[in-house]
Every structure is written in C-alpha cells, then in structure tokens.
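For reference, the structure I am asking about is given below.
Every protein chain but one is kept in place in this view of the complex.
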Amino acid sequence: MSPLLVIVLRTLAGLGLLLLNGVVLIYMLRKVLAHLHLRIGPNRVGPWGVFQTSMDVVKLLTKEDFRPATADKWLFRLAPLLIFVPSFMAYLVIGFSPTWHFANLDTGVLFVFAVLSFVPIGIMMAGWASNSKWSLIGGMRAAGQQIAYEVPLLLSVLGVVMLAGSLDLKVIVESQAGLWLGFLPKWFILPQFLGFWLFAIAALAESNQTPFDMSEAESELVTGFANEYSGMRFGFMFLAEFSNLFVSCAVGTTLFFGGWLLPGLEHNAVALALGPIVFMVKVYLGIFCMMWIRGTLPRIRIDQMLSFAWKALIPLSLAWVVIFAVILKAVRA
Amino acid sequence: MTDDRLRVTSEGPIVAEGRREPLLLPRGLRRVPRGVDELATEHLIVNMGPQHPSTHGVLHILLELDGETVMAAEASLGYLHRGIEKLAESRRHHQVGTLLDRADYVSGIHTELAYAMAVERLMEIEVPEKAQWLRTLMAEINRIASHVLFVGTFGMDTGSMPTFLYTMREREALVDILEAVTGSRMMFNYVRPGGVTGDLPGGIIEKLETFLSTVDTYLDEYDVLLTDNEIFGPRTKGVGVIDRTTAIAFGMTGAPLRATGMDWDVRKVRPYAAYAQLDFDVPLGSQGDCFDRYVVKTAEIRQSLEMIRQLIAGVPEGEYTAKVPRVLRPPAGEVYTAVESPRGELGIHLVSDGSDLPYRMRLRSPAYYNLAVVDEALAGGLIADAVVTLGSLDIVLGEIDR
Partner (left out) sequence: MIWGLGFFRAMGVTMRNMFRPTMTVQYPDEHLVIPERARWALAHKFDESGAPKCTACLICERECPDHIIHMTVSGDAASGKHIDEYRYELGACMMCGLCVAACPFDAIEMSHEYELATPDPDKLIRILLRDVDAASGKRAKEVAPVAAREAGAPGEPGAPSADGRGDGDA
C-alpha cells in the first residue's frame, strides 16, 4: 500500500475513533449523571436511548449557523478549530496495543501535552471573539485556569518518565510489565502514588470538568466561552471537550495503569491481541470516575482554584519530582 | 434629553445619525473608577440579566466589574410585577387567597394565612382549635418544602448537581401530601378567613409518618454533600457577610437575620395559629455569612420536623372552620398581621372600608427587604460570590415584584 494511502486511512480511522468516542461518551455522561441523580437519562431514541447522541449531532448539523454581527469574523470561526484539532492530534500517539497506534513517536508524552496546550488559546479566542461580556469572562477564567494547571500536569508525569527512562509511550507501557511479589502488577501507580493524584487533579482541571469547570459554570455563565456559538461550531467544542476527557484518561492509563497490559499475562499472545479491549475498558473506568466526580462535587471558585494550583499543587509537584529522583537514584544505585 | 436609566447597554441612546449619548448609569455604577482620570482602565458593566440560570427568577442585577471583582451592584426589579395588590382591590376577601398564592409561590399557605388572620382580626372571628392545628400543620409542611427547595437550589448555585435532584425527591413527597389535603400542588387556596377548606383526608397521617421516618437519612446525606464538603465550605464561609446592624437597618427578617445572631422569629415573638403550644428552638448563626444562612435553614428543617411530630401526636377534635357569612364585610379599619414565612416576616396590611372588597391590601414581602442588602453585600466579592450570596438570601421574585 502506498504510504499516502496508509496515512489517509489512519487519519480517517483516527477521526472515526474520535467521533465514535464522542458519541459514546456523551451518551455515557448523560446516563451516568442521570442514574447518580435518581433519574433515567435518555431512553426513548433507540433501545435504552443509544441513538440519542447521533440524533443530537444531526440536530446540531441542521441548526442555523449564525455569528453575532459584532463578533470578530475570523477569530470566531477559528476558535472551534483551535479547540478541536489539537484534541484530534493527541490521538496520534495513544497506543492501544503493541501494534495498534497511529504514529509511534519517540517523544509521545511531550507531544501530547504540547498539543493539548493549544486548547486554552482556542478557548480564549472563543471568549474574546464572541464580543460578549459573559463569554469574555468565561474565556479569561479558562485562560488562567488551564495555563496554571499545565505545570503540575507535566511535573507529575516526570516521575513516570524517570521510572521508564523514555518519553515514548510504548516503552512506558512495556516497562510496566511484570509482577511484584507474585501478585501486584508493576503498574506505575504504585511507586508514583502521589504523582498519580497530582496528575488526576491537573487532568480534571485541564479538561474543564467539575470541580474545576468555572469557565463554563452553568449556573453562572450558561456556557461560558461558548455562549454565542450554535450549531456545529458549538458541536465541535462540545465534542472536543469529551475527546479531551478521553485523551486525559488514555494518557493516564498509559502512564499509570499499564496501558493494554493485563497483570501476569504480558507475553501471552491472546492477551496482547485483546490489548485494545483491555485498554478501552481501563480508560472507560477512568472516565466513569471522572463523571462520578462531576456529578457529585460543587465547583471551586476561580481564585481559590488558581491559588490552589500556584500555591499548593506546583510546589508539591516540584517537591515530588526532586524527592522521587533522589529515591530512584538511591534505589537503583 | 431622556433619562434612559433603564436601557443599560454598552453605549447610550442614539441622539443623531451615528452619534450616541454617553450612558447614564444607575446610581453607584461607573465605567471609570472613581477618583481616577480618563486614562485609567474601564470597569465592565455587566447585566446579570433577567434571564439567568441562577438568579432565582427574573431578577436583573447590574454589576460593575473590575476583572472578576464586583465593585458595585444594583438590583433592578419589576420584571415579574403582576399588580397583585391592585387586583386585590377588586376581589372579595375569600377570593384574595387565589392572588396571594401566586405572590410567594413557594410558600402559599403562609401568605394565605397572613391574609386570613388579617380579616379575622378585623371581624373578630374566633378560629376553632382544629382549624388552627390544620393551619399549623400545613404551614410547617410548606416550610419544609420551601427550605428543602432552598437547599437544592443553593447547592446548584455552588455547582453541586446531585443535591438539587435529591431535594426534589423530598419535595415530591411533601407536595403530594399538600395536594391530597388542599387539592393543588402549589396554588393551594386552602386557608380562608374562618378556618380552612377541609379536614385531612384519610391516610395523610400515615403518609406523613412514612415521610418522617425516611427524611433524616436524606438530611444527613445533604450534610455530607454540602455542609461537610471541603469545596462548599470555602465557597460560602466568609462570603456575603452581613452584620447585624446592617441587617436590622435594611429591615431583613427570617434566616438571614437569624444568621447574624439576632433572635427574632415571629412564631416566638408574636405567636399565631397553634405555635404557642409547640416546643421548638430557633436556630441562630453568628457570622452572618452565606454558610450561616444555609446552616440556619437546615437546622430549621429539623425543627419543623420536630413540630410536625408533635402535631401529629395529638390531633384535636372539632370543626375545621368557623361559621362565617358567605360574603365577608369586615368593619372599616386597618390591621397589620405578620407570619413567619420561610423567607422571613411576611405581613399583610389590610385597610377595609366596610365593604366586601378590601380598600387596600399591602403585602410586606420579606424577600424584598432581604434583597435590598444586595447592593452592599455583593461589592467586594467575585462574580461567583455574587451568585452564592444571592442564592443564600432565598428570594422568590413573585413576592418581591408582586
């Protein structure tokens, strides 16, 4: 097959995965939140309401695509792309199994976080270009929040990189193979317990999930930065939010929970063939936990959130990196 | 030059082709900070508009923002004005209840009760004991329903979604009981001058007992979800502090006043209905912040549950209403009666000229006076604090705008 065809097919597969994920995750969010809140959620469109999201997508596609007259013409159109495309690009390096990945980069970890740091630019752009004061407030909040929480996100990952000795996501997963004491999997969550919590909190904040969803606080700003968007432009940003969720959980699974590995069966051919399924199960469990948190906790105020990031999380993660480096050197010496 | 104070957009009114007058802002709000020359940064004037998910009705608040900090705030009312007091001048006394149900739509029994007491005081009607008992029982059920709605919406204001749905479960049980007794879930039309419209149907006491046996677990769950939560605490503690002097100066009553430490509950100070025979405490706060207002209300829910237990323990005998003429003609005079509604002291000032229509009925709505403090209480906080403070005052626009 010509390399160009391979690239095109992989891109389409990635897009397909992103869209499918979006559809499944939106449905899952509505059902999970509903059952946590003693409700039922969608159950009319299709058996158990499974076609609800697809119909919602059709609805979004058929809506009038308008732009407020005073909104900045080009920035208004560019913002949803800047939110959506980096999210799509991050799918490239996620490894579902030793052979299933879109592109195996040597610097996978760096690539994912570098690409995801475009999202705050897009959000700020959306907030500014809407030319509406409430959207502006939402955009500015997102800017402060997401930039602040990128630092602990990266620092918490450094410990994993130190343990694995590489930025390549495939190598990181493979170095989590094996068992300790015969029954504990060698997943990085055990040595990196604090790092995992730092990563989890920072990932929640980066994906704008409750308790860190001040920039789209429903009871204050309706949809925050996306106030003036409708139709598929809004659909893009909405989809990007869920695909960010998937990417965060996928990266978290890869870094801390052994990716596609089943404990004890690392070299079993059948287990490796089932790798993608194992991976997706782990990721969806993580997403379920995020939705559970979303349906439970109140929202942290923006200044409390920022002071928590700058005064608590960043010093903590810096200290953790240093301490862990010292411990690792001592253990390996 | 027109005084366009009501049109608050970024620019002022158009006076000529392509030219706009500078905006005349309501008192207290400036686009350029006070005492600073024209080269300084502007403050944003934002409409926390009539349409907003968390202003508890069609409330319009203008905020002058410096970044996220609120420098000044002004409430702009009237979006739900329906002329209730004027309409009351053309309704006979037993029909006025239908209007008053719709004033404070969350606590209809209390508003009807205040009016019925006003007419009874003018006509010197003696209400039988059973009727007083029924009135008190329904009033306390309505109080719990209203407070539980407050807990849910206040949680929602801080972002806690589950509390809202769980409190709706409690409210469903109570509203079902209210519907079984009065005939309607919200517009009760139950308390009339002389008594009430009907006795309890069969099975209500059992429904109440079922409710009472399960509600304590649920109240503890709300404590876990909100009161003891590490996120809710910093959101509400120290936020929207109103000290006692300010509260009394503005005429605040109800939970916001008791949260400042002032012991004033109309049920204790001027007992009415059957409250003199009930044994209950009045919970007080100390700091006057949003957290104290919330805690006072949850404590009041528990006190109301106690009162209901005492009430159903001893059901009196008797008639559910006194004999009153079909057309009520109170003698000329005026009277002011007050009840403790879930929002505070709700008063009816009734002026009668001896005919079958009230000459003037004025509703002293507690939420109106509680809301008046918002101009001062919001300044200095963030927008998020503004939302939380508004939510903690437990306002209902229906009675504010009437």
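Residue numbering begins at 1 within each chain, and the chains themselves are lettered A and B in the order written.
Following the convention adopted for this analysis, a residue touches a chain if its C-beta (ideal position, glycine included) is under 8 Å from a C-beta of that chain, and two chains touch if they have at least 3 such contacts.
Everything numeric here is computed off the predicted structure, so don't read it as measured data.
Asker: Pick from A:Ile40, A:Leu190 or A:Ala273: which residue touches the chain that isn't shown?
Answerer: Missing-chain contact among the listed residues: A:Ile40.
Asker: Out of B:Ala75, B:Ile109 or B:Val181, which is the one that touches the chain we can't see?
Answerer: Per the contact definition at the top, the residue touching the missing chain is B:Val181.
Asker: Of the residues B:His60, B:His94 or B:His110, which one touches the chain left out of the display?
Answerer: Among B:His60, B:His94 or B:His110, only B:His94 touches the chain that is not shown.
Asker: Against the chain that's been left off, what residues of chain B make contact? List them.
Answerer: 91, 94-95, 98-99, 162, 165-166, 168-169, 172, 176, 179-184, 187, 189, 192, 194-195, 197-203, 221, 224-225, 228-230, 319, 321, 323-326
Asker: Tell me which stretches of chain A touch the chain missing from the display.
Answerer: 34-40, 43, 292-293, 295-297
Following the convention adopted for this analysis, only the chains that are shown with their structure count from here on.
Asker: List the residues on chain B that touch chain A in their complex, please.
Answerer: Of all residues in chain B, those touching chain A are 44, 46, 52-54, 65, 67-68, 155-162, 165-166, 169, 225-226, 229, 231-232, 234-235, 382-385, 387.
Asker: Which residues of chain A touch chain B in the complex?
Answerer: 33, 36-39, 133-134, 137, 140-141, 210-211, 213-214, 217-220, 222, 295-304
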